[in-house]
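A short worksheet on the structure shown next.
The complex is shown incomplete by one protein chain, all other protein chains being positioned as in the whole.
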Amino acid sequence: MIEVRDLVKKYAGVTAVDRITFSVEKGEIVGFLGKNGAGKSTTMKMLSCYFPPTAGVARVAGFDCVTQSMEVRRRIGYMPESVPLYPDMRVEEYLTYRARLKGVPRRERAHAVNEVVSSTGLMDVRRKLIGSLSKGYRQRTGLAEAIVHKPELLILDEPTAGLDPGQIRQVRELIKELGKRTTLLLSTHILNEVELTATRILLIHRGRLVASGTPGSLVGGHQTARRYYLEVRGPGDAVNAALQAIPNVTGLSWSPAADWHGFKLESVPEFDLRAELAKTVVGNGWDLRELREEKMTLEDLFVQITRTDEAAPGGGVTQIRPAPVEPAPAAGGPA
Amino acid sequence: MTAPAPAAWSAQRRAGVATNVAIQLACLLAVLIGLNWISSRRYARWDLTAQAEYSLGDKTRQLLGRIGEGEAKYQVVVFYAPDEYGAWEAALRKTKDILEEYRTNSHGRIEYEVLSLYTGGREAVMDAVKRHKIRTEQFSPNDVLFKKGDTERIVNLSEFFQQDWSSAPQGQPPKLTAFNGEQIITSTLQALSQEKPIVIGFTAGHEESSPAKAGGEGYSIFARQILEKREGYEIRQIQIGGPEGVPKGVDLVLVAGPLRDFTESDVRNLKLYLNAGGRALFLLDAYPDRDGRKLVILNAFLAEWGIIAGHDLVIADADSALAVEIPGEGGTSLRTKDPTMFRPAKYENRHLITSKFDSDKEIHFVGACSVLIDPKQAPEGIKTTVLVYTNADTFATPLFPQVKTFVAGKCMDGPFGLAAAAEGKIKGNAGPETRIVVIGDSTALCDGIWGMKVARPDLVLNSIRWLANQEYIIGVDPKTPEDRSLVLTDSEDGYVFRVAVFFLPLIAIAFGGTMWLTRRSQ
Partner (left out) sequence: MTNLPALTKREFTAYFYSPMAYVIATGYLIFSGLSFYILLKDTRDANAMRNLLTFLGFIHTIFVPMVTMRLIAEERKTGTLEMLVTAPVSDVEIAVSKFLGALGFTVLMIAPTLLYTWIITRVGGRPDYGLVWASYIGLVCLTAAYISIGLFISSTTANQIIAAILTFVVLFTVYFLLGFFAGSVRGLPWKDTINWPEVVTYVHFSSHLESFGKGLVDTRDIVYFLSVVGLGLFLTVKSLESRRWR
């Protein structure tokens, strides 16, 4: 459905999007993840034919976004981040107008508008002026507009931005519902949003695509170490020494306490050391209250990638290098 | 996935697009300039005014069409001298408007400029004087100069219009009652465009009013200023009684108020000339002979053509008589009506000469005689027409009872004719049509009357044009401007202010308010 190759966009010397390549198959729900200003919106604007790329190719449904932009525009529904609407129009009026622009035949127009009004829950406000609507309703109006002509591809830029938690949940459900019908590309900077809605994630940072895959495979693919957390009652120094002596342990941090000491451990990813750890603690006669492996989250990955980049500004982040294993990285786990 | 397509959008292509846009813009500009260029040469112009004020007559268009193909440019300069009443302003505006139409319709062959002598700045006037090589001493205020190369004609703006002072409110400029700018401009341009002038032969030897004599009964103003300078005719004084008859090269013979009768040889020669398609204009008067001799031979000659000139004096009633000032003792003057000076009541519109005259047309007759027709006396092939009539209350009194041609001692009651025309070919004439016009008055165009500024030459001029085959000039319509002035009373003034400044904007507010409220509601 989407085919993007070496896409570059420069604004006045600043490279907003830098050689992005990806493709989206029909029926996928793809989450575009990245911090603000990472290049998500720019990429989406190029795909929706708002402006052309500086270099590279973007194709939607086999049509080039530059040379066949009319064909592309007919096939997509696009909701920009700010959800621009005409405040002086009534909801239904606006949807009818947009349906007409998007080529919904006259006979089907009323039906199409009715359908999107009910499916996006706008029934109660259909006669209201858009300017008087709440943020949530505006977002729904924007969504309704994007789908009124049953597009093959739906591009939603930050569809939940600025909503309260209740509205976010509603919009998210709506998106899930939509995802069953069309191919969907949505962007967000909120991590669990993609985890909840997307079947695949494109992680973009500083204009570059840094990772892509299902939420699980992403984390798996980028895991560079296994982390464990133990709580042990015993002489702290001795426990520390014993744990450090276990083979394959690459890092350890000890937060001393009067009674139960907390230990964070890192090891090479190849082996699960939990049995070994338990055996060591219990074998030395110390008490073990807790032992768990700390799974890496998407958020960890996100933070890891962006921090790496900030450490080496300007450097290309084409692949993720393992973080250096240090004895006392305090950033390991705010749970 | 398929192999990557070549980069669809690169920096080079982007620069290319910018150049492309620049080229497109240049092309568009070129097309638009070309379009405007063509449109300024080939265009249509619709006159939507009720009276078609700006539509030049067909005759003028024909002339402009001919001028348009010519080589030289025509220049018209108006030396406008505004007066304190603003009396000439309306006339100037109309003159400017119509000159603009001449410029437009001649595709710029005719250029004009208007110089305001008192308000326009000295420099502009001096500049124009230098450019057009104007001899300032020969100019009077409100003169209009027509120039083509070194040939020039001068007309005064006062001839372009007629005004009515009597109905003008106190302190207001008078109303324009007629505007014949087109007629004058067209005939003047026509005269300028002519290669070889038409020759008018003023007969001499019968104590006629002479073009060479200035003042009193002289014809110098009419002959020199109007016929020669403005209309472009060539004036000659001719003897017709000689053995060679009417001299060759004379296009029309003009007999201006003879006081002595013609001789038999004069008449014989004139007859020969007219039979071969000659043209003649006779201006006769009520006082033909001081010596007691009458114009018996001449009148008999005219009667042969079916035109009967009366030995009488036309006495007008109070309605058509003109008011004159008679100087009295101690600088006083008496304003009274002179029954021998009058305006005719009716013009024959079926004849070309008077076709454009309506009953308001200002033509003056001074000491006139009647001119009637008798078609039975006219030779075969000659058609006679009375051109001008008096009203019913005017009568003609015979001055010489011994001549009892048609009214034996009795007065003739109106309406009767004051001018007549005869035209046609008599048997054996292989040349052009013979044309004769007889007008029962010559005094109205003599220098004395010009001095009083009441000379109205249109009837004589049209006769000359008709005789000289210049029908196209007669065809130009004089226009009577419609009075569109509007003076508001105080209550009307308040009404206009209320409606225009309060009521209409209120409509917008009310409409907007309603719209706004309905929009707000669910």
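In this document, chain identifiers A and B correspond to the written order of the chains, with residue numbering beginning at 1 in each.
Note that a contact is a pair of C-beta atoms (placed from the backbone, for glycine too) under 8 Å apart; a residue touches a chain by one contact, two chains touch by 3 or more.
What you are looking at is a predicted structure, and each value in this text was computed from that prediction instead of being measured.
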{"item": "Left-out chain, listing which of the shown chains it touches", "value": "A, B"}
{"item": "Residue in contact with the excluded chain [from A:5, A:40, A:59 or A:73]", "value": "A:73"}
{"item": "Contact partner of the left-out chain, one of A:100, A:172, A:189 or A:274", "value": "A:100"}
{"item": "Identified contact with the non-displayed chain, of B:25, B:411 or B:452", "value": "B:25"}
{"item": "Interface with the unshown chain - residue positions in chain B", "value": "14, 17-18, 21, 24-25, 28-29, 32, 35-36, 39-40, 43-51, 53-54, 97, 104, 172, 482, 484-488, 492-493, 495-497, 499-502, 504-505, 507-509, 511-513, 515-516, 519"}
{"item": "For chain A, the residues touching the chain missing from this view", "value": "45, 48-52, 70, 73-74, 76, 78, 80, 82, 84-86, 88-89, 97-98, 100-103, 145"}
